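Below you'll find the structure I mean.
Yeah, one chain of the complex is gone here, protein chain that is, but the others are all in their spots.
Labels A and B are assigned to the chains in the order they are written; within every chain, residues are numbered from 1.
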Amino acid sequence: MIDIITNMLAMCIPFSVALLLASIGEMFNQRAGVFNLGCEGVMAMGAFVGMLIPFLAGGGGSVPQWYNALGFLAAALLGAFFGLFFGLVTVTFRAPQGIAGIGLQMFGVGTAGTLFRHFVGGTQSIPGIPDVDIPLLSRIPFLGDILFSHNVAAYLAYIFVPIAWYILFKTPWGLKVRAVGTNPRAADSMGINVSRTRYEALVVGGALAGLAGAYLSVAQAKMFSDTLISGRGFIAVALVYFGHWHPLQIMGGALLFTLAQTFQTIVQSMGISFPYELAVMLPYVLVIVVLSFTSRNQTTAPTALGKPFNREIRT
Amino acid sequence: MTRGFRIAFRVVIMALAAISAILMASIILWMIGADVSDTFYTIVFEPLTKMLHISEVLIRAIPLCIIAVGISVAYRSGIINIGAEGQMAMGLLAFTGVALAFPDVPRPLLLPLALLASMIGGGIWGFIPGILKAKLNVSELLSTVMLNYIAAQFYSLCLRTIYLDPAEQVYGTGTPQSMKLTENVWLGRITGRLHYGILLALILAVLIFILMWKTSIGFRMRASGSCARAARYGGISVGFYLAVSMAISGAFAGLAGGVELAGVHRRAIEGITNNYGFSGVVVALFGGLHPFGIIPASFLFGLLIYGSTLAPTKVGVPANIVQVMQGIIIIVIVTAQMVLSNTYFQDRVWRKYQALRKKEV
Partner (left out) sequence: MTEGRAFPPCLFSFISAMDNKIRSLRMEHITKRFPGVLASDDISISVSEGEVLALVGENGAGKTTLMNILMGLYQPDEGSILINDEPVRFRGPEDAFRAGLGMVHQTYMLVPNMTVTENIALGYKKAWKHLRLDMKEVRDRVMEVSSHYGLSVNPDAYIWQLSVGEQQKVELVKTLCLGARFLILDEPTSALTPQEVDELIVLLHRMTAELSIIFISHKLQEVKALSNKVTILRHGKVVFSGNTDDFSSKEIAAKMTGHEIVLPRNPGGQDRGEAVLSIKDLTVMSDRKTVALDHLSLDVSAGEIVGLAGVSGNGQRELAEAINGLRKAESGSIMFFGDDIVNKSPHDVIAKGMGYIPEERNTEGIVPSFSIKENFVLKDISSETFSSGIFTKQKKIDESAERLVKRFDVRCPGTGTAAGSLSGGNIQKVILAREIERKPRFLVAVYPTRGLDMGAVEFIHSELLKIRESGIGILLISEELDEIMDLSDRIAVIYKGSIQRVLPKAEATAERLGILMAGVKEE
């Protein structure tokens, strides 16, 4: 029994990385006032490109690690490009963000699927990136397996959490992002370029979503399929609400949801006669429950979230 | 500003929108090395060349039309329903349940009963995000997506367990599906696989038109959707209409499932929903959120969806291309709408245009 719990907890950190990165990316978007529901689509594209590069390099066989790194880089760049594109649609043209995000999601998932069929074909696995045991620390019983025996990307993602906090609250850029998401008119009157700042946040958010996708395909599943993302992008958006637009709380949320997701793996591995589908449902149900408790009376929400800014239209 | 200029402005913007949509799709096609014009021909024109193809297009237009009309009701009431996929699955389950439970009830009774059940199944699934939004301010965009995944899992679970075809257990082909449903729930066919659901879809579109524009209920729904604050001020219970509109929307999606089962598949199996729920959002937007725009729009997207199934064999383009196109179309439509409604921009263009004319004179 203790083994199962250790297993479950040990899965938490590596399995939560995709949610964590995507969610922090979405947090930057929303802090700047843009609601990007296209996260799912950007993740799909990131996942596809991330695995495509090591796959093409090695044909499914082993490749030098820097090909994986290249995959991550390409995914980040592609995600950033999608961020720019979403900025064009929602910041420059001021299209309604919710429905435009759905469009981006369809476009991203569809394009990833189309390109995947052309360049890869069927299910093909790649070697992925190996786990690294941190010397000494990984030998601590129980905690060692849970905390200190994962792949490099997972460690880096978790190191990024306090960095994201610092960026948001301690740098001039973070100040700008928070201001344009709360009172863009005030930011504008102080000489801050609202559109540019929103674009920048979208680029950062997109890059993170792209990385999140690449993590899923390169480090976690070590393959790509149409159902690889299966709603993680949307859950990431929900996590931002759950985490009150704060990186540390978002991290807590990501771990909680991953715990719910690992439940299905446990059910499978234990072979108990619990319907597999119900276990898969769990995280989705959890999202709805959590949103029901956190959506009302949101006083921390960026007040300009979802509202396009136009200097010349007074409201 | 002259009337002529306004019309020209509209036409130019819409043309630009269409061109940019085609351009974006072409880029993706070019990336996979497909022949762009051949692909467009296969998807858009090929299906119109044979009667058999046209009936297949119409078969796909039927659920699209029903779903999109439902989505337009919700959208006009201020709630974006992207959960039609799940609502349709729940409709399928309810329809199958009734059909399996009462196989001997005569058709004039059982068919309406089963269709009603599919409406209730979908309606409940739509009501949930509606009431969550009204009472707890839960974003419907997120809750409906989550309910889609839940419904999909639930659907598989039912197919694999309580609905599983007993014959399937004997032969075990590996595809979980129900047994062929009783003929008492079948919809008649006009030609080929084309069934009478098409009439139902048209009637429902007209009914929704009447509901939204000729009744006080529709008035209140539209008021809630256009400006919730003013509606509340006017004594309209916005939350109530939000939930009701979502229930209607869900019921339509559920019914689309029922009609699809009764007319086409006649047994519950994986893949019936076929992304119709998401395509329905595109159709509703493309049809201007108006029943009479949605009818032609559903034909057009029926065409795209059917055409894309021809694409893999004819031009070697994966069928996923239709999802790419739908995504592009949504983005382009909402963007073009914003440009068209931007009076500031229109004004600026008008002045530029006048300045140009002055120079020429």
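One rule holds for everything that comes next: contacts are C-beta pairs under 8 Å (C-beta built on N, C-alpha and C of every residue); 3 or more make two chains touch, one makes a residue touch a chain.
Computed from a predicted model, the values in this text were never measured in an experiment.
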Residue touching the undisplayed chain, where the options are B:C227, B:I269 or B:L310: B:C227
Omitted-chain contact residue, chosen from B:S20, B:N137, B:S156 or B:S237: B:S237
Residue of A:H118, A:R185, A:K222 or A:K307 touching the missing chain in the full complex: A:R185
Chain not shown, touching residues in chain A: 170-172, 174-176, 178-179, 182-183, 185-193, 297, 299-300, 303, 311-312
Sites on chain B contacted by the missing partner chain, in the whole complex: 214-217, 219-220, 222-223, 226-227, 229-237, 343-344, 346-347, 351
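Going forward, only the chains that are shown with their structure count from here on.
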Residues on chain A engaged by chain B in the complex (per definition of touch): 37, 41, 89, 93-96, 98-111, 113-115, 117-119, 226, 230-231, 234-235, 237-238, 241, 275, 277-278, 280-281, 284-285, 287-288, 291-293, 295-296, 298, 310, 312-313
Touch list for chain B against partner chain A, complex: 28, 31-33, 80, 82, 132, 136-139, 141-143, 145-147, 149-150, 153-154, 156-157, 160-161, 278, 281-282, 285, 317-318, 320-331, 334-335, 337-339, 342, 344
